[in-house]
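Missing here is one protein chain; the remaining ones are kept as they sit in the complex.
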Amino acid sequence: METQEIIAVPAVHVQDRAASKRRRSAGGDPTPHMADAPFLSLREIEKSYDGINLVVKRLCLDVRRGEFLTLLGPSGSGKTTLLMILAGFEQPTHGVIELAGRDLTRTPPFKRDIGMVFQNYALFPHMTVAENIAFPLIARRTPKIEIAARVARALGMIKLEGLGGRRPAQLSGGQQQRVALARALVYEPAIVLMDEPLGALDKQLREHMQVEIKNLHHELGLTVIYVTHDQDEALAMSDRVAVFSGGIVEQVDIPKRIYEEPQTRFVAGFVGENNLLTGMVVSAASAATPCRVRVGASEVLAMAAAPLDEGQAVTLVLRPERIVLAPYPGQVPQTHQATITDVSYFGDRVRLRCCLFGRDDFSVKIANLAALSGLAAGQQVALGWLPQDCRALSV
Amino acid sequence: MTATAASVDRPSVMGRLRPVSARRPALHPSSLRSWLLLAPLLIFLSLGFLIPLLRMVQLSVYDPTLRDLLPATAPAITSWSGEGLPGDPVYRALAQDLKAATEAQTIGIVATRLNTEISGIRSVVMRTARRLDGLATAAPRDWFTAQDPQWADIGTWRAIARLTQAITPSHYLAALDLTYDENGALAQREPNRRIHRALFLRTLAISAVVTLLCILLGYPVACVLTTVRPALRSYLFLLVLLPFWTSLLVRTTAWIVLLQSQGVINDALVGLGLITNDGRMSLIYNMTGTIVTMTHILLPFFILPLYSVMASIPPSYMQAALSLGARPAFAFRRVYLPCTLPGVAAGGLLVFILAIGYYVTPALVGGQSGQMISNVIAFHMQSSLNWGLASALGVLLFALIGVFFMLYSRLAGLATSDWISGS
Partner (left out) sequence: MTLLRIEDTRGLWRGLLIAVSTAVFVFLIAPILVIIPLSFNAEPYFTFTPGMLRLQSQAFSLRWYEGFFQEPRWLVATGNSLFVATASTVLATMLGTMAALGLRDERLPGRRAIRGLILAPMIVPIIITAAGTYMVFSVVGLVDSLTGLVIAHTVLGVPFVVVTVSASLTGFDQTLERAGLILGAPPFLVFRRITLPLILPGVMAGAVLAFVSSLDEVVVALFITPSPQFYTVPRQMWSGLREQISPTILAVATLWIVLSTCLLVTLLMLRRYAERLRAGAPAQ
């Protein structure tokens, strides 16, 4: 596979879907143009290995064309299994997969027109980089001239021109990752699956690659389904995030709402740091209205996420960074006295652990401002927050 | 099913559901592919391996020779009670069959087959068959008895009754040196025909001696292999691998050359003056030759697995023992040796199992005293043409190997277990 000779290709032969997509989303809109009907549809997907325990339970999910959807969850939550089902390596015991109107459930993997980037890259060690990238084109019987051109373009896209003759073992981790990406994209699949592709990279490289992947997503107008357990990655890269736990999707939403408006206790506890308090509703309330909740001996003002009845047990969700330390009068409707049990210095922020509401791990995060130096364990502080920063979820 | 807060609630979805299968895991599609990949070999193995083995088992118990060659006598004799002599109809049937056999020229086979259990009956049968034209049909029993008193022997007729049955344990009995006496009970064979049990014992004894020698000679070698520098180790390994790789026949030839009375070793001893020219040692074509040659051939089979067990023992064990004040011999005996024992047992058992089934070496260098059970099986296959006996011996050998092999697979698992490698 000689990719060194780049043969001049008449423009008319090569499909430039990328260019047409770029034209469509020229406005730089973070949410690309989306059709109304879902592009990929998962309906009632169930998977069990032994007939008794369900690894994926009754899962329904819709993915829009051009969307970047992340499946986020702890290990064993079923997200990787779902990815395998999408790719065709696992058969669901129940349910239907539809892609652009085609029923994919029974289709073997090699006919699904799906791209995939694996966690360990899965680059073929006995082939050069160029041969790796050319492989899917060869499998599709693309004419040799076109293969050469597309491989060259792919190498340029990942900025590895001139390295086409190397073997994967001669590349660094980051370079291998990019080759895996190029290989999955060179045949312009309808959907690209990514299975924790950045897990093996160090922090700086990972962040750099996150930006690169997002750029590629925008440039090429791809539909991406991305699996990760790293929440920062999920929130930073995605158009929507689906949080997985125990085989079900707890919440599918844009990152902002996943973080600021968690619908379930699990999402609240898993995404970002959160203070979770158990309490009982004192005054009934409808959704998105303030309510009073008794927590231990105190009464707290909170915002109901859904309609709540009096006496209902709820979980209060309070983000540590939304708590105000020593508020000035009128800044917050309520203040509570707490005793600091621990001060941790993180460079850009300080985290306090306080004793409040009967627990001593109540977490407060504040930016590291000079005025706050001098905080120490044992001190008494006043804490307060706005009701809209404290959500009440039904348990 | 659990309703989740976030699952998309689309009533229109329910009507368009097409479940892939019921809520049981379907037969994994790759299982079919695995079967297809295995099928050609399995078919081939049935034809080339399984069916031959089954045929051997069949032949060891199923021998319709006499039933087919004496088609009238066989059913007739089933009505005989076993007490007293058979009636005239049986004798008449026998006469009819003998006559037919003479015409079909199968009388020789009949006589030989009968002779395997009734000694001396061969000549009687041949003689009687020749004189059949003079048979008076009125009293065939008396006529037969007049030809030879053996026809009036109940033991003879009991044997004929057994031999005309298709399913017979007689081959296994012969293989174990047992027979039926005149009363039809199980008894040992006459001492001069008792060869097989002794042969099994000799086979086991030779294999045991060979195994012991391999252990005694191989253990130090495996030790040395683990202690030397890697560069030297490669060369030493070659000294072990090269014999391992060389053809069995070549190695046996080499030993013939060395051990012959006019061979290299004897010549050297004479040349050095250690023995006289007439006192050359008889080192080959006897049990000594078998043992020496088999030890040479099986030694690598012991050394190589033992080496891998020894190599996986962390050197820190012995270092710890020595640092605690143990003398090297003590440390070796109490720490190192027990760690290697599973490897020794597994390797030794492997050598033993291989040794029991050996054919080539005892055939070439064993002479008379070094014959093993495989050689006897071959003898019955090729010379005495007693396929039934050969099969019975083969099945017994197979069973023997099977027992030891099951022991081996348990031990081989132990030899590579984690507690030795310390991982």
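Every chain is named by a letter (A and B) in the order it is written, and numbering of its residues begins at 1.
We take it that a contact is a pair of C-beta atoms (placed from the backbone, for glycine too) under 8 Å apart; a residue touches a chain by one contact, two chains touch by 3 or more.
Every value quoted in this text rests on a predicted model; they were computed, and no experiment measured them.
Among the residues B:A104, B:A146, B:L201 or B:V224, only B:V224 touches the chain that is left out of the figure. The chain not shown here is touched by just one of B:L94, B:M310 or B:A412, and that residue is B:M310. Residue-wise, the contact with the chain that is not shown comes from A:G115, picked out of A:G115, A:G164 or A:P262. For the chain left out of this panel, the touching residue among A:L163, A:A200 or A:V324 is A:A200.
Residues of chain B in touch with the missing chain: 28, 30-31, 33-38, 40-42, 44-45, 47-53, 55-56, 59, 217-218, 220-221, 223-224, 226-227, 236, 239-243, 245-258, 260, 262-264, 267, 296, 299-300, 310-311, 313-315, 318-319, 322, 328-329, 336, 353, 356-360, 363-364, 374, 377-378, 381-382, 387, 390-391, 394, 397-398, 401, 405. Interface with the hidden chain, as seen from chain A, comprises residues 87-89, 108-116, 118, 120-126, 135-136, 139-140, 167-169, 173, 176, 183-184, 187, 200.
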